[in-house]
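To start, I am sharing the structure in question, which I have written as structure tokens.
All protein chains of the complex are present and in place, except for one that has been dropped.
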Amino acid sequence: MSAFAVIAGVGPGTGSAVARRFARAYPVALLARNPDNFTSLVDEINASGGQAVGISTDVSSEASVKSAFAQIKEKFGSERCAAAVFNASGPFQRKSLLELTADDMSKSWDVSCKGAFLFSQSAIPLLLAQGSSTSSAGAEQHPPTLIFTGATASVKSNAHMSSFSTAKYAMRALSQSIAREFAPQGVHVAHAVIDGVIDIPRTKDWLKDQPAEAKISADGIAEAYWGLHVQPRQAFTNEIDIRPMLEKW
Amino acid sequence: MSAFAVIAGVGPGTGSAVARRFARAYPVALLARNPDNFTSLVDEINASGGQAVGISTDVSSEASVKSAFAQIKEKFGSERCAAAVFNASGPFQRKSLLELTADDMSKSWDVSCKGAFLFSQSAIPLLLAQGSSTSSAGAEQHPPTLIFTGATASVKSNAHMSSFSTAKYAMRALSQSIAREFAPQGVHVAHAVIDGVIDIPRTKDWLKDQPAEAKISADGIAEAYWGLHVQPRQAFTNEIDIRPMLEKW
Amino acid sequence: MSAFAVIAGVGPGTGSAVARRFARAYPVALLARNPDNFTSLVDEINASGGQAVGISTDVSSEASVKSAFAQIKEKFGSERCAAAVFNASGPFQRKSLLELTADDMSKSWDVSCKGAFLFSQSAIPLLLAQGSSTSSAGAEQHPPTLIFTGATASVKSNAHMSSFSTAKYAMRALSQSIAREFAPQGVHVAHAVIDGVIDIPRTKDWLKDQPAEAKISADGIAEAYWGLHVQPRQAFTNEIDIRPMLEKW
Partner (left out) sequence: MSAFAVIAGVGPGTGSAVARRFARAYPVALLARNPDNFTSLVDEINASGGQAVGISTDVSSEASVKSAFAQIKEKFGSERCAAAVFNASGPFQRKSLLELTADDMSKSWDVSCKGAFLFSQSAIPLLLAQGSSTSSAGAEQHPPTLIFTGATASVKSNAHMSSFSTAKYAMRALSQSIAREFAPQGVHVAHAVIDGVIDIPRTKDWLKDQPAEAKISADGIAEAYWGLHVQPRQAFTNEIDIRPMLEKW
């Protein structure tokens, strides 16, 4: 039985790198709200011998997530889900508590926590289906994996970061709860604390006076996620940090 | 200039104990959605020589919180706000990820995170007003204090606890961000990890076969909050855990 | 039955402040290697209506600690031990890993970890003696308390801080293990993370361009320790941080 992977939050940085990495092994379903974020990537993967499908999805909308997974099931029905990666994130914003609005708080939570919840709730049954079949599967079949992309703000909350960090802390709580509930059924759940600036087009002017090693490579993150995916049942990692060599501690 | 305190989330447990403790020093404004939760307590405090006013408030509603603080300002206009305690909490609920609804997730967040945000946003300006005046005040005046009631689920997220723990993690992030932003202006922000079952009427059948020391005393929590409030500017604590002697570690 | 307290690591800063605070309630035994560190303090306490005895003790020496506690038992034989505070610390030192010697590492560990161990091992039986008698005691009797003075370096280990931080991390592990073992028998164990520069004669030139609120008050620490001591059995705190209002986060 063949398998597929789902990546939510595909943009020009981590999401695309993760999509490319997992597409080397599996057909991939790529979710993003704006099709501009996946169209050329889908073409690129399909053109280079992989298989990709893009599905426009608002992860904060229950109907949209359900629709996306319905399309996934239709597309990959008889295959197993090998991996699901939640890489979506609400807007990064720095505002004083006194300037934040309830809407700012909600928008961040809607994506990073509610979105992660909706995605997990749809992904877990597909991952479990694989989990239960793994015992009899060949050794080359990796445990089904659910990975969440966190940030420094998932574990440390600075001034002017309330909207972003509350939602990221919440997502980390979600990942821990899911890990504890579904590990016994064979699902490997992991949370990555991305600790620094990712080296993508949008950040090319940040840390300009520093060597490349001051930023995190998106491909490096993708490779770390793949490394989590291929861990065997007797050696699961639930949380990793990923940082550049020249991180300012 | 005299002072007052505000306590949100006044119920039969921690909230009432905190209200009674702070009412020994200050007039108190007690907020709860359901007036049944504060009516007799308001009477009790007023009858025993203190001053209390109850304000029916839904902390998850911006309009309701603004209205509550408008009433507080009207009532205590020329006084300073000595302390604000956020003790409200969304429903405690144990459900599998697969049974939780988006509504379950939202309801928990609405109170514990959005509510804490709305409360803080209204309380901070009142606390800052005192903060700036503290320098010239007498030594007996304690730094203005904002305290959040957290739980084990604020730092550890178990299976079947997603709705509760995501919101509690988020509230902890909020408290840390506010502490970092407003400590330089003299506001003492603290988060309490209440680590165990509180000894209140509702829990009297829990841990029945155990000695009293297996539960946390609400008065003990209240005293710890008071202890935080009276810390001087040169010795602030930002987080404490509170647990019973016979905690099962 | 009356009671006494023991404070190890009495110097010009935290130790003296803690000694003075506990001496307001109990006769105190003050331990320091160099009698210069306690002689005038002993005189001061005895002259102002308290009772103090100084015992020259090397906490890193088993024989010295045993001798000190033998003197304590002789002096306070029929009284109970209300509190024991371990405030000793190895030398603070910043050195590259490549410049540190094995001796640097050992000296730090000898005081902060081995010393804390030896002190605890001698103090616990005295505290337990009180613990078991507390049940029938009057309500005014506080649970026997064992407090350790930690530092930022107990939870965060920076470059050039190996010798200090390894020993401080170790002491924190010790305090947690002791808390879990002896809480069920009524001993309240707490660890304080002192997070900043303490305002003592030796540091008067540090942070000179900053207001007083950039440093921690030793009296503030002492008051926090007293606050831990008076916590009831149904509301123990195991760890607090103590920092100045103007901490640079």
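Each chain gets a letter, A, B and C, in the order it is written, and its residues are counted from 1.
By our rule, a residue touches a chain if its C-beta (ideal position, glycine included) is under 8 Å from a C-beta of that chain, and two chains touch if they have at least 3 such contacts.
Since the model is a prediction, treat every value here as computed from it, not as a measurement.
Within the set C:A52, C:A68, C:A84 or C:I124, the residue that contacts the chain not displayed is C:I124. Looking at C:A3, C:M105 or C:V197, the residue that reaches the missing chain in the full complex is C:M105. Listed here are the chain C residues that touch the chain not shown: 62, 96-98, 100, 102, 105-106, 109, 113-114, 117-118, 120-121, 124-125, 153, 156-162, 165-174, 176-178, 180-182.
The chain not shown here touches chain A at positions 143, 180, 183-184, 186, 188, 199, 212-213, 215-217, 219-221, 223-224, 227, 231-247, 249.
Just so it is clear, only the chains that are shown with their structure count from here on.
Chain centres here are Cα means. That of chain A falls 35 Å from that of chain B.
As a whole-number value, the distance joining the C-alpha centres of chain A and chain C reads 46 Å. Chain contacts: chain B has residues 180 touching two or more partner chains.
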